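Below is one structure. I have some questions about it.
Let's turn to chain A:
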Amino acid sequence: MTEVRVEGLTKAYGPAKALDEVTLTFPDGGFFGLLGPSGSGKTTLLRAIAGFVTPDTGRIWLGDQAVERVPVEDREIGMVFQSYALFPNMTVAENVAFGLEVRRIPGPDRTRRVVEALDLVQLGGYGGRKPSELSGGQRQRVAMARAIVTRPRVLLLDEPLSALDRALRVDMQIELKRIQREVGITTIFVTHDQEEALTLSDRIGILRDGRLVREGTPRAVYDDPQDAFTARFLGEANVLTGLPEAGGLRLADGTLLPGVTTPAIALRPEALAFAVPPPDTPHRLQARLAQRIFSGATGTLVLDWQGQRLKLTASERDLLDLPAEGSPLWLHWPAAAALALRDAG
Partner candidate 1 sequence: MTRAERIRALGLLAPAYLWLTVAVFLPLSAMAFFSLLTEVPFGEREWSFTIANYTEVFGNPVYATLLWKSLKLGFWVTFWCLVLGFPCAWILARMLKGRSREVLFLLVILPFWSNALVRIFSWAIVLRGNGVLDRAVNAVLPWDVNINLMFSEPAIIIGLVHSYLPYVILTTYLSLQAIDETLIEAARSLGARWPRILWRLVLPLALPGLIAGAVLVFVPVVGSFMEPRLLGGRFGTTYGTLIEDQFVAVFNWPLGAALSFILLAVVLVILAAASPALRKAAT
Partner candidate 2 sequence: MIVVARAYLGLILVFLYAPIIVMGVMSLNASEFYALPFDFSTEWYERLFANEEVLAASWRSVWIALVVATVATTLGTMASLALWRHDFPGKRILQALLFPPIAVPWLIIGTAMLVFFFGIGLGRGTPAVVLGHVALALPYVIITVTARMQSFDRALDEAARSLGARSWTVARKVILPYASPGIIAGWLFAFAVSFDQFVVSYFLAEPGDSTLPVLIYTAIRKGFTPEINAIATIIIAVSMTLMIVAARFARFGGTR
């Protein structure tokens, strides 16, 4: 199969750099999520791999072929667009067959592969319909079938689920993952939805202002974000900054957090616990309860500490014996939950 690799990829639009020296390997058969805020260059990177964007410098490898100079139509890719881009003048089967028609696959073989692809996305029997007669989720599946039926070297998904409503999106995430596992094609997908990225990807890459900020497995990046941007972008994070001293990190209210050697730490809201009497640990802060938010199974406490808002989330049943809003409250956490950050963001 195919490993995809980009090396030193740079693309500038006037003075703005959409991609800035991006080097990244997308493992063979893996599901790689590209994540970043809008304007971070993630879509440009995907379109550069597809061939719609020509990079100024850098190399793109599909397997052992360098493809920077190869036009889109010769790259043997499969792509699913945000709007699905199904051909409205063709039926579902004709849409799926289009790539096979281009490759001059003979009739019987073509039909068989179209049927297989539609079965794979659980749309067997829908071949005769027009795209306009399908629901959003069904269109998404057709787009997927059309992209994989040619057995491309790499499957590129551009925000494939963003046009669906929330409940359907969760179903389609599971579906997408299943299809990708079955066909085993190297898949790269772009999203701005971090939860989606965490759910689907074997590995993720986070981009910011055209640069690759982090890359790794979702768990590794989540558990060790290393910088404040990644910590805040992937999940939620309370970032505490202070002055590193010999004994630890000295915070603005004088608290010394022992064992910390970096100028900042991130605390996930779910890693925090609260107590009314001072807890017996040095990893603690005294804050004030500002607001309590109910949101179903979990609840959130918003706390005020030195003018900074901190968040704590916990299961609803752990949030029963709360003092009144405005009361002082201790926050504490296990030492390992303090994620070291090299900057304060």
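As a selection rule, all candidates are chains of the complex that A comes from, given by their letters.
The criterion applied here is as follows: contacts are C-beta pairs under 8 Å (C-beta built on N, C-alpha and C of every residue); 3 or more make two chains touch, one makes a residue touch a chain; residues count from 1.
Being a predicted model, the structure only gives us computed values, none of them experimental.
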Options 1 or 2 - which one, within this complex, touches chain A: 1
Complex interface listing, chain A residues touching candidate 1: 50-52, 71-74, 76-79, 81-83, 85-90, 98-99, 102-103, 146-147, 150, 156
